[in-house]
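Before anything else, here's the structure in question.
Missing here is one protein chain; the remaining ones are kept as they sit in the complex.
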Amino acid sequence: MQRMVFHRILIGIITLWVVSVLVFLMTNALPGDVAQIVLGQSATPESLAAYRAERGLDQPLISQYFGWLGNLLSGDLGTSKAGGASISSLISERLYNTMVMAGIVALISVPLSVGLGLLAAMFPGTWIDKTLTFGTLALISVPEFFIATFMVLIFAVNLGWLPSVARVSAEQSYYDWWRSMAMPLLVLTIVVAAQMIRMTRAGILNVMNSPYIEMAILKGVRRKRIILRHAFFNTIGPIVNVIALNLAYLVSGVVIVETIFAYPGLAKLMIDGVQTRDLPLVQATAMIFCGAYVILIILADVAAILSNPRLRNPK
Amino acid sequence: MAELFEIDNLQIQARKEDGTPIPIVKGVSFNVKAGQVVALIGESGSGKSTISLATMAYCRPGLEFPGGEVRLHGKDILTMEPQDQRSLRGNNVAYLAQSAAATFNPAITIGEQVTEAAVLHGTLTQEEADRRAIQLYHALELPDPDLLGRRYPHQVSGGQLQRLMAAMALVSGPDLLVLDEPTTALDVTTQIEVLKAFKKVIQEEGSAAIYVTHDLAVVAQVADHIVVLYSGEIQEQGPVDQIINNPQHPYTKRLMAAVKPSPKAGMGDVHDEEHDRVVPNIEVKNMTAGYGGIVNGKPVITVLRDINVKIKNSHVVGVIGESGCGKSTLARVMAGLLPAAKGEVYLDGNRLEPDLKNRSREELQKIQFVYQMADTALNPRQVIGDILGRPLEFYRGLKGQERREEVANLLRLVELPVEFETRYPSELSGGQKQRVNMARALAANPEVMLCDEVTSALDSIVSSNVIKLLKKLRAKTGVSFVFISHDLSTVGSFADEIVVLYAGRVVEQGPVDEVLAPPYHPYTRLLISSVPELRVGWLEDTMQKREMAVGIARGVEITDTGCPFYNRCPIAIEGTCNTETAPTREPSPEHFISCHRTMEEIEDIEKNPQQILHGFEVAAPGGDKAALAAKPV
Amino acid sequence: MTDATQNNADDNDLDTTIYDELPDAPPKKRLKLSWTGKIGVAVVAFWLVIVVIGPWISPFHEADIIGDDSFMGIWTSTEGEGVHILGTDYLERDIFSRIMWGARMTIGISVLATLLAYLIGVTAGIAAAVKRGWIDMVLSRVNDAILSLPTIMLGLLIVVALGSSIPILIGTAAIIYASSVFRIARAFGQEIMVMDYVESAQARGETIWWIIFREVLPNAAMPLATDFGLRLVFVVLFISSLSFLGLGIQPPAADWGSMVRQNLEGLQYGSLAPVWPALAIASFTIAINLIVDDISAKSGGDLARKMIS
Partner (left out) sequence: MKNPNDNLPTIENLSVVDQQRIESGLRHGATRREVMGWLIAAGATIAGAGSIVTSATNALAMSPKKGGKITFASDLHGPNDTLDPGLNTSTIDYTRGRSFYNSLCQINDDLSTRPELAEEYSANADNTEWTFKLRKGVKFHDGSDFTADDVLFTMSRHYGEKSTSTAKTLVADVKEWKKVDSHTVKAIMKGPNADLPVILGTPQFKMLKNGTTDFQTANGTGPFTLEEFKPGVRSIGRKNKNYWREGAHVDEIEITAITDKVARTSAFLSGDIDLMQALDPKAIKKVEATDGVGVWSVASGAYFGICAMTHTAPGNNPHFVKAMQYIQRRKKIVKSILKGQGTVGNDHPINVAYGADHCSEMVQKEHDLDKAKFHLQKSGITAAELNVAEVAPGITDISLLAQREAQKIGLDLQIKKVPNDGYWGAVWMKTPLNVVTWNMRPTANVMLNLAFAPDAPWNDTLWKSEAFGKLLIEVRGVTDAAKRHEMYCTMQKMIAEGTDDFPGSGMIIPAHRNYVDGKSDKIEGIGRMPLGSLGGYEWPEFAWRTDV
């Protein structure tokens, strides 16, 4: 297993590198550069040239890339080509925010959806199952921003219970913090839970037609125990895989929620980075996202191994 | 008064899409008295498994009980409340499935699974259950019973799992045991030990049992009463002696006929010289092979060591040995599916590339491989016509009409109706698939066919038919066969020569009549005496034979030095057999035996069986079983 | 015993006529739809009809700016123009008509993109599974790279770089979702590659292409098909989330996702303008998945194991 983890980490590093190259090429393929975007409508050829010189954008692409790579390896993320702030300062707080958000959502949604998924699997074809499958399906099928805006309308504008934007700050009291986080958390939980519920259910039902389940039935084991003890333990592998991917999404994919609730997180930052052609920023965020993805997948595999005695302790 | 268990006019049916019922079991009735073992016997599809499940008021999804009664202590269990049915499953009636490997939950410890039923039904507390389980492990002669419970299923052998399942069934002391083909998947030697264990505990527990199988010889050993089934109907039933010694119904006769004769000299057909040639068709020279990459000349996991095999033109060579002895690997090496680590393969005297990627199309065409499992060997998404047509097109460039005709010929050749060309494999029976499987190999019109356990997945009748077919084919085509099987009698009835493999080495090799007649290699001896005979009491007698004692007591151990069979050999010589590689002796021309004992010694021991056995002193795993074997003869 | 062998040799031939071998697997049943599945089929069929005839039956042109006001309510009418069955949108256009027209755009694009994604993903995935070695390595790494980046941001990169024309949009969505399909296809491919019938094809000396297209693909097809539904949903949502960044379908062409987005503000003014297209999306995607659920009732779990959501 150590070997497997090591191997995966190696692959992960390769993936990171591939991502950095991809991102670099794609970002450079975009029309306009950071100078044109920062100076915008009031740019003049001279001011553009001056700006590029000032930010070292006049260097050839290759040297820019390897410059970046070198700094990265020496642990320096560089400075924003747009604002001039150091990337680490731009990222640090947002990284924290993103992690907090993802963490809390995970803590709520994972047990919730696994639980509901099991429930649905336990009574297949019953109204519980039907409502859950249909409900989750409906939730996946509606655009995120629709759900989000709808909630804002109800809870913030009409009822006025919760703030419509999640403007978190250090001096906030716990109470205020939770109030301002409530809605984004709610929306994200709904979005990812829907996915995981379906997967959990599917996973369990798939195991249900294996001989050892029939054997359990023939031993007179109760349905509840069959699901929880016999089926579930053999489904952990696939389920954690799905969970991992949803968590990865929580880290990198929640730009819409971040935008709608004006929550300063990484996803939005990356989009901003792209829109201002701020390469070092885009690269840095991309590295974080890819890293998170790699780590989560590895963790999922480890979990799968630990949950499976065949892999855990071979003969 | 009511019998312990009665099945009365039981009917089970499936439904078509339009809802019209398809009867699966058509009004079956039989009883089981307390302490009685009733055997349900029939081919796959005869509904015997479905009936066995009905004894627990259970039927697979899609099936239903339209009528009939299943009475336990006079109470009909089909009409019970679900929770009542549940409370009798695993409690009053317990089930042993065919493949223990599949029916044990890989994620739960053996101990928990064995005791689960008893504890859930509240018949025992966890502690009691554990203690009971350990008793059963002892009774079932399982290795280190006290710790076994903490293991996971994948950590014990197939034979042990099968016995563990018996423990699982017996733990809550059921009134009725249901055993569904519990030994079919096992090697002969393992089968015996499992049978023995079952019989013992059934007697000790005094519980009644329903024993489902297609193998009469096995039934003869365990059953008191036999019920013969065909397509959901009882053809004949009666006490074991009557059925075996005086079958009435033609179908029962057919079953009897299909029982494999115990292997002995002269059972095979006489080989006709018609197709012979001097150059051996295919030859393997001191070949070593295995898996996991090659480290300093040896594979990481060595499966075969210095193998030398010759297959004469249009001869049939039977390769025999227990699972794991490397017989399939031998075939795979010949086919080039697994490149050998050392040694060469020759086809008609020309050296073949180890890897099939480098072999020429002609070479590929000449050697054809027939897989054990027709289900996985035939692409489920191709119709038979294409499966057979492709090699014709590929090797012989046949197209269109030509091709269709040739496909038809092939189907006729394997005795299948021509309409089959439009069917998908899933629409055929096991035997039919196996025929198609062979037809595909023949389509290439090869020189050598490598048949890997082609009959072992089939019911006795079907497999005997397949063997007959092979004989005809060989007579017609003059193709040489490498016939791999763990079943000595099948091999004996078909092969010209036999190669006995043990733990990756050839221990004996020669013409059928030589190999199946004394002097035997001790291992060959073991194999021969393990083949069940259609005779009540055979099991008991065999168990008294000394080669069985240690022979079945211990498992295969792959060793680098000495004779691999050492730890299971009744006549092994301490200090020699386990240290030096056995010399190869040639009692008669072309008949080789690798053993430290001289032929004289061996024959001598064959004559007076009072020799002190090796293996008592050595405390090998399962030493207590050696003790049991030591009962005075 | 020998006589036993004897007589069975004799009576065998007559016996086979009496006692055929029983087929051990009943012939495959055709797919039978549950009532939910039937509803699914009905809804999908309905939308497909709209795709064809929508523009003709809709009262207005999708681009007509004819309302009295933005966000008029249901069944309001404009002097000299007519009734707005579902009211008007932010630009005083008739929502009902735009949904009719939008069906073509939304369903067309998403279905095309998903199909393309499958073409790319499956070919690459199976190829990786069959070829193994460095080809697998390269394909998988690039695929991981794409998977590890947020889809919306990839979309942004590609669309901004190449402009948001419909072909580009389709291509973008296809590439992004091909990466998930790749993983599934590869997993199934690897499973099938170890089957004996594939090995026997190799032993026969068949080419890689034969093995991919004749041996492996047909067997991976069904389970892959069951993933199609979800993938389709994701594509629809992806396109609409692009419209969130001001990319997506070119105006004035109507597309349900963009319609939701552009009229979102209407919610604040108590207008249902964004709800109708949202319902349209939901009805279509849910319907597709109801059908898929029926098909995948069995293989669903396999997917769960391999699916990237």
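As written, the chains take the letters A, B and C, and residue 1 is the first residue of each chain.
Convention: contacts are C-beta pairs under 8 Å (C-beta built on N, C-alpha and C of every residue); 3 or more make two chains touch, one makes a residue touch a chain.
Because the structure is predicted, anything quoted here is derived from the model rather than measured.
Every shown chain touched by the omitted chain in the complete complex is listed here: A, C. Touch with the chain that is not drawn comes from one residue among A:Ser42, A:Ser74 or A:Ser173, which is A:Ser42.
Screening A:Val19, A:Ala82 or A:Ala267 for touch with the missing chain picks out A:Ala82.
Screening C:Ser97, C:Ser164 or C:Asn219 for touch with the missing chain picks out C:Ser164. Contact with the undisplayed chain is limited, among A:Leu77, A:Leu116, A:Val152 or A:Ala231, to A:Val152.
Subunit A meets the missing chain through residues 30-47, 49-51, 53-54, 80, 82-85, 90, 93-94, 149, 152-153, 156-157, 160, 163-165, 167, 259-262, 264, 268-269, 272-278, 281.
Residues of subunit C that touch the chain left out of the display are 63-65, 69-71, 90-92, 159-160, 163-164, 245-247, 250-252, 264-265, 267-269.
Just so it is clear, only the chains that are shown with their structure count from here on.
Among the inter-chain contacts, the highest number of C-beta pairs connects A-C.
Compared with subunit C, the chain whose C-alpha mean position is the greatest distance off is B.
Separating the CA-averaged centres of subunit A and subunit B is a span of 52 Å. Centre-to-centre separation of subunit B and subunit C, using mean CA positions: 46 Å. Centres computed as Cα averages put subunit A at a distance of 23 Å from subunit C.
Residues of subunit C in contact with at least two other chains: none.
Annotation for subunit B: no residues touch two or more other chains. Only residues 36, 141-142, 144-153, 156-158, 160-161, 230, 233, 237, 240-241, 244-245, 257, 260-261, 264, 267-268, 274, 278, 281-282, 285-286, 289-290, 293, 296, 298, 300-305, 307-309 of subunit C touch subunit A when the two sit together in their complex.
By the touch criterion stated above, subunit A contacts subunit B in their complex at residues 210-212, 214-222, 225, 229-230, 233-234, 307-310, 313-315. On the subunit B side of its complex with subunit A, the touching residues are 53, 56, 58, 60, 86-91, 94-95, 97, 99, 102-108, 116-117, 120-121, 152, 154-155, 168.
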